[in-house]
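Here the complex is missing a single protein chain, while all its other protein chains stay put.
Naming follows writing order (A and B), and every chain is counted from residue 1.
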Amino acid sequence: MKESELTWKQLQLVRQQAPLVHNITNYVVMNSTANALLALGASPVMAHAREEVAEMAAIAKALVINIGTLSPHWVEAMEKAMTKAKSIGIPIVVDPVGAGATRYRTNSVKQLMQKNAPDIIRGNASEISALYSAEVSTKGVDSTQESHSAREAARYLASEYGCVVVVSGEVDYIISEQEEIAVYNGSALMARVTGMGCAASALTGAFAGVVEQPVEAAASAMRVMGIAGEMAAEKADGPGTLQLHFIDALYAIDKNEIEQKLKSEVDYA
Amino acid sequence: MKESELTWKQLQLVRQQAPLVHNITNYVVMNSTANALLALGASPVMAHAREEVAEMAAIAKALVINIGTLSPHWVEAMEKAMTKAKSIGIPIVVDPVGAGATRYRTNSVKQLMQKNAPDIIRGNASEISALYSAEVSTKGVDSTQESHSAREAARYLASEYGCVVVVSGEVDYIISEQEEIAVYNGSALMARVTGMGCAASALTGAFAGVVEQPVEAAASAMRVMGIAGEMAAEKADGPGTLQLHFIDALYAIDKNEIEQKLKSEVDYA
Partner (left out) sequence: MKESELTWKQLQLVRQQAPLVHNITNYVVMNSTANALLALGASPVMAHAREEVAEMAAIAKALVINIGTLSPHWVEAMEKAMTKAKSIGIPIVVDPVGAGATRYRTNSVKQLMQKNAPDIIRGNASEISALYSAEVSTKGVDSTQESHSAREAARYLASEYGCVVVVSGEVDYIISEQEEIAVYNGSALMARVTGMGCAASALTGAFAGVVEQPVEAAASAMRVMGIAGEMAAEKADGPGTLQLHFIDALYAIDKNEIEQKLKSEVDYA
C-alpha cells in the first residue's frame, strides 16, 4: 500500500474508533495536547493521581508519558500507569522532554523505561542523544559522553528497548530495528509554538491505539503532524495564529491533502 | 419576564458587578476558563493551596469546584474552600469531570458534596449518571448499576442535595425540584474543544455570584454558552478557531444576539 493511502486509512481508523488516550503530561501543554487529540478525532484524558492512574490506563487504548514538568509524585504515577499498560498490553509512548537538561529528568525517564519498556519514544535530537548517553554511561562507557548523532542514538535505543524511536526535527526519522522512515513535511514556524513535540507524541499515542505496528503508527502520526503544520502555515501570520490553524488542520486533513503534500521515504535495514 | 430579557438582564449584572469567581479547577482548562470568565465580564481567580483557599473563598462571590485533574492535596483544599463558602453563604458549583471513569473521582466528588451540598452541579450525561449510581449504590441498592437516563439521575441528585443539576449535551437540561429548563442552543463543534464543559461551570459560577436563584443563574449561563458557541461556529473553520471566536463572542454577546438566537423552554413540575 502506498504511504499516503496507509496514512489516510489509519487516520480514518482514529476517527472511527476515537481511541481513549491516557496522557500523563506536562502542565504547559495539557490544553493544547487535549485539543490536538480532539481535533484529530481521538478522545483524550489527562489524569496523574497515583490514586487513579492504573484504573484510567485500564480503560485506555494507549498511554502517553511526557516528563516536561516532572516531580516525584508524578514519576510514581507514571510508573504505576506504565506497569498497568504493560500488563494489559496497550502501547506506551514516552516523550523525554528536556532529557539532558537536568539529571533528574534524564534519570527519571531512564528508570521508568527500564522498568517498563516503551513501545515508542519520541523526542528531538538532543533529547534522544541525552537518553543514549545516559543509557550507555550507566554501563561504564565514559567515552559515550562525546557527541553521537541522534539517529545513531535512536538506533541504539530501538535495539535496547525493542521499540520504535522517533527523532523529530526539520526531517522526522522513525526508526525501528527493521526500518527507517523519513518524513520531510512540516513548517519552520512550528518550532516557535510550544508543545508541538508534545502534540506529536500524543497523536502517536492515538495512532498506536488503533494500529497494530508501532512503526506504522509513529510514521502516520508524524506525517499527519507535518502535513497539518504545512496547512496551518499557509494561513498563519505568525506562531499565534499558526497554533489555531494547526488544530483546524488536524480536524480538516483529508485524503487529498495527504496525497498532495506527503513527502516521506522508507528504508529497510 | 421573557427568558431572553431575563438572560440579558443577568448578563448585564455580571458585567456591571464583575463578580470574583474562585476556581479550584483542573490544569487542562485553567487558562481557557480564566479567559472565558474575563471575556464574559467576571473576575477569575485560580487558587488551590490548602494554605490560602479559605481566605480566597472568603473574598469571592462564588466558588467553582472542578475535579478534572484530582489529587489528595487538592481534594483537601476543595473541602476547605467549600466549607468556607458554605459558612459565608456564597454559591458552590461542582463540576464532576470524569466521574464514573475511576472510583477515586467518583468517591472524592461524592464525599465533597456530602460534606457541603453544592448549589449547582453541572456535568455531561455520563458524569451525572455516575454520580447517581455512586450515590444510590452506597445505600445498598445494587440494581442501580443498570443504566438510568441522565435526567432521572439529575432529578434524584436535585432532590438529594436540594440543588440545581445541569446536564449538558446537544440539549442542556437545567433541573431543580420545581422546574426543568431545556436550552437548545450550541454547536456540535463545541464538543471538539477541550474545556467547554468546564467553561460552562465557571460561567455558571459567575451568574450565581450575581443572581439570587441558582436555577436562573444556571439557565442564563447555559443560554449564553450556547449562543456564544453558535456565534463562534459561524466564523470558525474548525475547533482551533472556534475556541478563540467563542471567547470573542462571550465578550460581544448582546441583547440582539440573545433575542434572535435563544431557543429555550421552561417546564414547571
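Just so it is clear, a residue touches a chain if its C-beta (ideal position, glycine included) is under 8 Å from a C-beta of that chain, and two chains touch if they have at least 3 such contacts.
Just so it is clear, the model here is predicted, and its values are computed rather than measured.
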Touch with the omitted chain, as defined above, among B:Asn31, B:Asn107 or B:Gln213:
B:Asn31
Of the residues B:Leu112, B:Ile247 or B:Leu262, I need the one that contacts the missing chain.
B:Ile247
Hidden partner chain, residues of chain B it touches
27, 30-31, 34-35, 38-39, 44-52, 55-56, 59, 73, 243-252
Interface with the unshown chain - residue positions in chain A:
26-29, 31-32, 68-72, 98, 101-105, 192-195, 236-241, 243-244
